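A single protein chain has been omitted; all remaining protein chains appear in their positions.
We call the chains A and B, going by the order they appear; numbering starts again at 1 in every chain.
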Amino acid sequence: MGKNNRNKAEDLNTVPFKTRVRPYLIVAPSLIITIGIMIPFVMAIWFSLTNYSFKLPNHKFVGLKNWVDVLSSGTFWNALLVSLLYGIISTVVEMAIGMGVAILLNNLNNKLSKILRVLLVFPLMVAPVTATIVWQLMLNSSVGIVEKLLNVFGIFNFPWAASPNTALMTVVMIDVWVNTAFIILLVLAGLQSLPKSPFESAKIDGGSAWFNFINLTLPMLKPSLYIALLFRLMAALQEYAVIFALTKGGPGDSLMSLSLTAYQTGFRFQKFGSALPYILVLWLIVNVAAKQIVKRQRAAQKQAAGLEE
Amino acid sequence: MKKRLLALTLGVSMTAGLLSGCGGGSNDTPATTPADNTTEAPASDEGTDTPAADNTAAAGEFNWKAYEGTQIDVLFSEHTYADAVEAKLADFEALTGIKVNYSSMPESNYFDKLNVELSSHSGTPDVFMTGAYQSWEYASAGNMEPLENYISDASLTNPDYDYADFIPGVIDALKWDCVPGHKVGSGSQWALPMGWEINILTYNKDVLAENNLEAPKTAEELLNVAKSLHEFNGSGTYGLALRGTADWGTIHPAYMSMYSTWGAKDFEVVDGKLVSQVDSPEAIAMTDYWVQLVKEGGAPQWSTYGWELAGADLGARKAAMMWDADRGGYTQNVAGASAEAGNLAFGMIPYPESAGKTEADMKSNLWTWSMAMNADSSKKEAAWYFMQYFTGPEFMLWSGTEGACTDTPRQSVLESEAYKAAVADAEGYFEAFSTLKDTASIFFTPHPYFSETTTEWAKTLQDLVVSNKYSSTEEAMKQLKETMDAIVSDLDVE
Partner (left out) sequence: MNNGKKRLGYAVQNLLLIIYAVFALFPLIWMFIISLKSDTQVFTTTFVFTPTLSNYKEVLLRSDYVSYMIDSLIISGGAVIVSVIVGVPAAYALARYNFHRKEDLAFQILSFKFAPEILVVLPLFMIYQKLGLYDSYLGLIWVYQLISMPLLIWVVRGYFEDISVEIEYAAQVDGYTWYQIFFKMLVPLIKPGLVSAALLAFIFAWNSFTFPLILAGREIQPITVAITKYLGTDTAHYGQLAVAATVSAVPAMIFALCIQKHLVRGLSFGAVKG
């Protein structure tokens, strides 16, 4: 089989049928197991064209009514903006901090960094909803420890999630706390896998540390950065657990993201048909973004491979 | 004699329900007269659609063992009321031989779960917990079984059940004729109360005394006291704890109580349509007052406050007063429950003197956790046995005194010496209940989009308090009226 693999470029017709279908057969179970999801997906598209509601015993076809209602409402555009802001800001901050911390952990090969490599993963292990409740307690203006710390610096009654001006910052901060560990893990792993030889020859050439970072480390690290970015951005665009646990989308509409609006419309207000356009648009955005990132990741992979040789 | 009187009362109040019967399992409501059932096979292992008399007893005679061997499924929200039921499940199973498959969910996601379960029409759970507001949605969707015919059926209901013993305002809150815009109190009995909450002022006696303040009785006093207690115990402490999150939880307790006391209405029926009244002069004046109350006397992070944080602040001496469900204050006052336990006392509804209101105008909007039967249940009789046992006088006396469910919906429990002794430590609590029970009601206009309209309402309050989105309360309330009207626009009110 190894041979077939090597000769794959040769005329496919000479390859026995059994061998040709083998890869599909091997991949099939994983597809079959997950493909069940396509059924709900098709159902969801259908429901988005009906007035499906828990409150009505039956539902009927309403055409594009839900779509027109949703897309023509201010709620939708506000939700789109909140989702994009939340997804992009939290991902950028997490990528920046995660990269920085990973580089520090990698550079400082001391006892501290060895212990922190394990400890810094722990925030990932507290379920987001619970983490949010703990943060809510800490940020509370009357009983919170953070408030007491800020008082030392002369800051009193910082509003955190209670004001539309600081609410987004607050949920992003909690998201950063929970998820930066994921980036740290992936980037640190990427750093540790870098081959030694290009750096050794650079040392001989006498390049500055900064020069080496920009011209060697970064390009070779790119594939793993893209993977981290891919998984993080996709999840952040869809996040609603933190927002819901902290403010239920308030104050006002300031944190009503696409998925939170869909959740509220579908499950709380029980209008499933009207909830679906929000989530289908979100799905489309996520899918397009994912395709772009995967494409770049593949290209970076090839480029990095060139550098390594 | 007593029985006949009961039947008569029921008969009168139920007729309306039968005539208007909405959605809920109208074709499988039990026969009105027990005699009709004699030909029916008794339900033992599986319930039948119509309740049947037990085969071992003459038709018409109630027998706790009639549905022995049946298994029913119960889904409750985590609550003290639910804990009390769980504690006595074994007694019920021993008495009836009915097996109860009991499960409970945390309150935060209970309704999400229940909505999905009911929408599948799978018949489970047979019995579930609901509030009155939610019952409007479930009744309209046909998810709930009307209960009046079970209550009036002597072959199905324990003669000691004493339906007339429920506090009228509470039991009426769970009746509705399914016409949006029609008030609660007529129509089918959709659920039976497990407990109920009035929304009253709780205050820290110690803090008020320290600051030489009297417990406020009027809205004006409340605002002054709350203002003057700003930072009474250091930075971040404040006068009055209130809920403020972006959902119905913010509207229904204190806000709606004061709104109604002020004389404002949420909806009126105009030309066969529900029309929001939140832009009426009373509504605007009241909301204006409310916003000022929150801004000057409320928590700095009010818009993130649910009952948990409001109660926590009161119990931790971070808030001097709280206006919320009586339970919230009561449980903070139980020894060991909070740092301020023992220091709390209860007031009533601060009424707006400036709007010409007096003590007689005090209105507490009420909340009642109650149990309802799934219209798709295939074990309705056994489910009914469960419901009557756990809303019956014997269980409720125990739960109201020893079972920590101090806000009892039964008159006989409220008047018992054991109950008075049980709540004696909570100053003003018994007085508040005995005074407000006659006027407390649900002051919302029933309609199936309740959670949607109240969420918008709460968001408007948030915007008024924490943002500059609106230049005046009037502008905000006018905008809110339009939003609410749009939400209910597809409802027809005969």
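Here is the rule we use: a residue touches a chain if its C-beta (ideal position, glycine included) is under 8 Å from a C-beta of that chain, and two chains touch if they have at least 3 such contacts.
Keep in mind it's a predicted model, so treat the numbers as computed, not measured.
Within the whole complex, touches from the chain that is not shown fall on A, B.
Considering the full assembly, A:Val134 is the residue among A:Leu64, A:Leu81 or A:Val134 that touches the omitted chain. Residues of chain A in contact with the chain left out of this view: 1-3, 5-6, 8-9, 20, 22-24, 26-27, 29-31, 33-34, 36-37, 39-41, 43-44, 47, 97, 100-101, 104-105, 107-108, 110, 112-113, 116-131, 133-135, 137-138, 143-145, 147-148, 177, 180-182, 185-186, 188-193, 223-224, 227-228, 231, 234, 238, 241, 259, 262-263, 266-267, 272, 275-276, 279-280, 282-283, 286-287, 290-291, 294, 297-298, 301. Within the complete assembly, residues 75, 78-80, 82-83, 103-109, 112-113, 116, 120, 122, 308-309, 311-312, 315-316, 318, 327, 331-332, 334, 336-339, 341, 404 of chain B touch the chain that is not shown.
Criterion: only the chains that are shown with their structure count from here on.
Centre-to-centre separation of chain A and chain B, using mean CA positions: 41 Å. Across the complex, chain A meets chain B through its residues 54-57, 136, 139-144, 147, 151, 156-157, 159-164, 246-254, 264, 267-270. Against chain A, in their complex, chain B makes its touches with residues 23, 111-112, 115-116, 118-119, 137, 140-142, 235-238, 245-247, 299-304, 309, 312-313, 316, 318-319, 448-449, 451-452, 455, 458-459, 462-463, 465-467, 469.
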